Each structure stands twice: as structure tokens, then as C-alpha cells.
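For this view, one protein chain was removed and the others were kept in their places.
Per-chain numbering from 1; labels A and B assigned in written order.
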Amino acid sequence: MASIAGTKSSLVWAVHLSLLAMVLLWLFPTAGLLVSSFRTGDQIATSGWWKSLGDSEQNLTLRTGGAAEQAEKDGQFVIEGNLFGEPGEAVISVWGTSSRSISDYQAGDTADLSETEKVTVQANGDYTMINSEAFSGGRGQRIFVTAETPPEFTLKNYNYVLFDPSNREGMAKAFFNTLTVTIPATIIPILVAAFAAYALAWMDFPGRALLIAVVVGLLVVPLQLALIPLLKLHNEIGIGKGYLGAWLAHTGFGLPLAIYLLRNYMVGLPRDIIENAKVDGATDFQIFTKIILPLSFPALASFAIFQFLWTWNDLLVALVFLIDSTGDTTVMTKQIVELLGTRGGNWEILATSAFVSIAVPLMVFFAMQKYLVRGLLAGSVK
Amino acid sequence: MANLKLTNVEKTYSGSVNVLNNINLDIKTGELIVFVGPSGCGKSTLLRMIAGLESITGGEFTIDGERMNEMPPAQRGIAMVFQSYALYPHMTVRDNMSFALKLAKKTPEEIDAAITKVADTLQLTEYLDRLPKALSGGQRQRVAIGRSIVRDPKVYLFDEPLSNLDAALRVATRIEIAQLKESMPDSTMVYVTHDQVEAMTLATRIVVLANKGIAQVGSPLDLYERPENEFVAQFIGSPAMNLLAGKIVETGDVTQVSVNDGKGVISANVPTTPDLKGSAVNVGIRPEDMVPATGDNYAFESKVEISEALGEVTQVYFERQTPESSPVIAKLQGIHRDVRSQIMRMSAEPAKVHLFAEGKSLLYR
Partner (left out) sequence: MHPALQAVLTIVIGVGGCVGYFYFSNQFLDKVMFRASGPNAGRNISRANMIRPWLFLFPALAALSVYLAYPVIETLRLSLTERLPGNESRFVGLQNYQNMFNEPKFWEAMRNNMMWLLIVPAFSTMFGLLAAQLSDRVRWGNLAKSLIFMPMAISFVGAAVIWKLVYDARPIDQDQIGVMNAIYLFFGGTEPQNWLTIPGWNNIFLMAVLVWIQTGFAMVILSAALRGIPEETVEAAIVDGANPFQVFFKIKVPQIMGTIVVVWTTITIVVLKVFDIVFAMTNGQWETQVLANYMYDKLFRANDWGIGSASAMIIMLLVSPILVWNVYNARKEMQ
């Protein structure tokens, strides 16, 4: 479009800016979660995450050193040091000596603590306490400061959520459980569907059109309808709640999409190659394994991505077919729901756990986006 | 009425890929100019630059003296017929033709009158309420042309409009376009094609594009009889002109050239100066100008390898000198039986012999 004569550059800029605005709008919520997972609970509770990327103003309660650190200088007793331990990048703006008046003094001012004691606090946290008499009391003086602290991030949350054994709501176990559900549930439907798709694509038999219509129809059926009957069935045949039930359910629910995607793709394979193979003497089975399957790889990959994301992100099937009262087989989506209830206020745990649960799908998404897009497009563009 | 002028026009993509430069062209009102050339020579690009669908990297383009480089397509007073017709598939023929007029805020009466008149001329009246998919290729083509005429533009641009038609339809439509031009003597048309027959039959002047520039501009017969370089010489005329390697032995008003490794000699009505004696030249003789030699002077002697009897002419392919060279071809009038494997001696009239040195015709040094 830009090469067309007379295109105003203002139009081009408008397009860029609107697109940028839209992208930022879409990214913003997820970015919030990601950034929050790296902040401590206090930080999250006290300031919006967008502020964490710049300096934030915090009210802190710090202590000077105790009497044990005093030194004698020029007849005075002096305790010196830095309220932060070491001068860092924090900048104190105002401070006070009592919790009721925390902004009495500016940085650099000197406060009278008593008739004989004085304390001076500098902007970088250095302090000097001077007493004409010896200090007593081992715990030092509390100083209330308002400081601008630079952005500070931590991996503590991830540590806790993933690795801390004392964390009963830890994600590590749920992570492996989710993996355990997802992988078989992705692999098994592929094979079953591939054979069926080949039959529907390249074999001629009465009722083929009807079956294809049935598959298209089943694509739409909401899986809510299947929950109770199947749960009953599983209980009756002894599978009960567990991994096997979940695998079978996911396979059943994923088959319509698998057959649809694979069939669409297989129909597009060049007829000549298949006919050539038949003339060369290959059986249908050989044609399927040696020609169709390898050539259908893009479609197989597309469906695999789809199914992987779908089963990883699933909640309902897990709730119904997998998770029992022991909670041993809990998956990450369920964990998040639990956390929303029990730890709704602890955003640092919630954000981190949520992010752990979406990290793998995001990685798969970015790595295999091409196949996911191709899968979506199959049969959708008219 | 529109005079188009291109001055030193250049097209470069992304700062480094140059596809056209040094394009200088003066198109007068009422001409039908044809851009022709091998694929990739930039003829469509040049047309699109005139239309405003491609930007002009360098040089100036004016219509009636007014600079057009920055003018958007809709304001240049042009209409374009695309190779694929580009009919709006979701609109009826009537809506397709009235789209531009509606955008230009013409009154419904004006629009109606214009469409009725054009539909009449192109015999589209009974199709006005059909969708493009219900029309044949030829009918769609006429709608595309009708869509242009309705706008009464200063310049008509055609981008290979006949390429998508089958052979018979192509001939019929070609004639229709020629008749259309006759009925609009004051309209300027620029036409792009790769088919030299279309170029030769439709053009008032032909612009041959090659090697990122203009190889020659001239009337069809100009290009046929007086090609300025080897490229044009071999591009126009089918089968292509034969080029035989030779050496000038006599200079003067009539030049004598030895060919066929010295075994043959031929005269050409090309004046040369004495300093050219002994220089290497390519002798160009069109297949239709090759005649069997009379007497002892012949230019070329070889065995006939293949003979194609087309009834009206017999095309004779001589044995190649080397496996890579193209065979010399002669077009003999009428039916010649039993020429296969004959050894024949061929010559040509001096007036029909062209001489080329370093690719350029000696007539135009």
C-alpha cells in the first residue's frame, strides 16, 4: 500500500500507532501477571505492578545500630552506619523518629532524640547518632523513613511455588500430573484419527458422506453433555476416577477435531502419488503408512499442538474424570482454582502459580505457532 | 485528449534493486502505445507507475504538462483494465460499472445514462444484473472494459487483458479492441502485452523494453524493417531473425560480408566506411527473406534437418553448426515436398540483409 502514489504518510503512521495500541492493550494483562510473580507480597500489595518498573516510594521502619557499636570520638559517643545496611540505591526523602510522625525531618536534618542524643540521617541512609553520654540499650533506635527504592525483583515466589516441600499447594506435583494427563491424551487420538481420516478421505464406500457429516456435527456437541453418562459408565466398568478415565475421555472428545483436520488435509494430497503407488502394487495399508502418514505431518503436528494445549489447559474433564477427594491427581488448572479461593489475597503466590501453569503452553505456542495457525485455518477460510 | 511524457523515469525497489532506468517517452493524444518485452522486463511495472499503483523512484511523469508523480491514482484521469479483470465478485455488472461514478458523487441519472450507453456499445445490456461468476471469460472482459469507458478517462491502461482468454477468443477480442480504438480517436491508450502479434496489430507505436530500459520505440513496421539492435531484431517476427557470424570484406554503399566460415558471401544495402573492413559482424536475415540462391553467390549452404509443412509456408530447419547454436531457419513460400536431408544453398536480397556489430545495427551507428 505504501508504494501507491499519493499515500499520505499520516495514514501509515495512524496504522502503526493503532496497531501498537492494540498490541499493548492485549499484552498488558499478561504482563501484569508476569511482573507480579517477581515481586514480593508487600510490593504487590502496596503498589500497582506498573509502578514497579520505576522507583517506588515505600514507607520503611529501620533501625540504627545498638549501644554495642558505639565509639568514642572527641568526648562524644557516636554510633554510625547505614540504615539499609549498606548504601544502596534507595533515596530517603523524609523521615521521623516516631511512628506517628514519620515525615518530621528531611534527609540531612538532625533530630533531637533526647536532651543529649541527636541523630542525623542522610539521603542514602547513612546515619550518625551522637550522644554526650554513653548509649545504653542494645537494640538501637527505630527510624521511620520514606524512601524511593529502585525496582526490586525476586525469585522467591518461584522457589516457594515450585520447590518448597512445605508448600502443600505447590505446583511441582500438579505440573507432573498435568504432564501425565496431557501426553497420552495427545498421542493416542492421533493414531486412531489418522486411520479413520484416511478412510474418509481416500476410500470409497457407501455412507461415507453421511459419516463425514456426522463428524462435522459432533465437532459442535458440547462436552458438558457427556459428563454424567460417562462418569457413570466409568464407574460401572471399574475405571472410576483416574488417569485412565481422563485419557479415554480426552481421546473421545478430541476425535472429531482430529478426524476433521486430518481428513481435510489428506484430501488435498496429490491423487497421482497415491494412484502411482497402487499401480506399483502397494496395499492400502502400505500406502497409508509409507505415503499418507509422512506427507500428512503438518496436519498431524497441527492437531497435536491443538490437543496438547487443550488438554493442558482443561479444567472440566479433570474435575469430573480425574480428581478425587484425595487430591493426589490434581492438575494445575485445579490448583489455580483452589488458590483463588484459599490464597485470593496472596497475589505473589497466585500470580506465580498461574504463570507456572501457563509457561509451558506459551512456550509450545511460540515454538509451534506456525502449525497451530495452519490447523485453525483448515477448512475455516471460505 | 492527453499527452503523456516520461522523462528519465527510474524504478528502484528498496534502495538497491533497480528494474527500470532512463525511460524517456513522449506519448501523444490518440496513440495506442504498446509496451512489449520478455517477462520480467518491467513493462507491467511501467504501466503501474503510470497508473499510480507503483511509486516513481526518479524522473518525472506528466500528463498534459501537469506533474503526476505524487498524484493518487484516482485523480490522474486514468482507467485500468487488469489482467484478471478485477471485477468485484459480490457486485452485479451494473454495480461494478457504476462503482467509480458513485464514489465521484455523480447523480443517479448521470450514472444510469452512462451505463446504458456503454452497455449498449459493448452488448452487455442483458447481463447488467448478473454477478461476475455467471459470466463467461469474454463477457467478463467486456465488463472490465466497460467499467473503464464509463468513467470517460483521459488515458486507458490495459495490463495484458487478453492473456486469460483462449486462442480463438483472443483473436476475436483483439479485433474488438482495435474497433473500440477506432471509435475513440481522441483517447490515449497504453497497452501491455508479451505477445508480439497483439503488439504488431494494435499499436500505433511499440515500445520494446529489455535490460531495464527501452530497446526501441517505433511503429510496428519500423521495428520490423529497421530494428536498431539485435534484441529488437530477434524479438519482432516469428520465427526469429537468423544471425550468422561474418566478416566485412568490402565496404562502401553496399557492403560485402563473408559468412559461413568464408564459404559464403552476401551483399547488404548498408553503407559502411573503409575503417570497418575486416571487422566481425552478425548478418541478420529473417527466415521469410531467405530464398534459394541463384547463381554461384550464396550466403549459406547446409543440410535440411527438419521440414515443417504448414501448407501456406514450409519452415525449413537447417543442421546446427554446433550443438548449442540455434538452427538457421528459412520460411519458403508454398509447398515444398522432399526437402528433408537435401543440401540447399540460401541467399537474400541486399535490401533485406541487416548488419549488427556489438549488438547494434550498423545502419544506426
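Side notes on the structure shown:
Heads up, the rule we're going with is that a residue touches a chain if its C-beta (ideal position, glycine included) is under 8 Å from a C-beta of that chain, and two chains touch if they have at least 3 such contacts.
These figures come from a predicted structure and were not determined experimentally.
Shown chains touched by the undisplayed chain in the intact complex: A, B. From the options A:Trp49, A:Phe175, A:Phe303 or A:Tyr371, the residue with contact to the unseen chain in the full assembly is A:Trp49. The missing chain, though absent from the display, is touched by one residue of B:Ser55, B:Asn69 or B:Gln83; that residue is B:Gln83. Note on the undisplayed chain: of the listed residues A:Gly54, A:Gly85 or A:Pro229, the one touching it is A:Pro229.
Seen from subunit A, the chain kept out of the figure touches residues 1-2, 4, 11, 15-16, 18-20, 22-23, 26-30, 32-33, 36, 44-51, 176-177, 180, 183-184, 187-188, 191-193, 195-196, 198-200, 203-205, 208-209, 211-230, 232-233, 243-244, 247-249, 251-253, 255-256, 259, 283-285, 309, 312-316, 319-320, 329, 333, 336-337, 340, 347, 350-351, 354, 357-358, 361-362, 364-366, 369, 373, 376-377, 380-382. Listed for subunit B, the residues touching the missing chain in the whole complex are 51-53, 72-75, 78-80, 82-90, 99-100, 103-104, 147, 151.
Note that only the chains that are shown with their structure count from here on.
Taking each chain's centre as the average of its CA atoms, subunit A and subunit B sit 63 Å apart. In the complex of the two chains, the subunit B residues touching subunit A come out as 52-56, 68-73, 75. Interface residues of subunit A, counted against subunit B in their complex, comprise 3-7.
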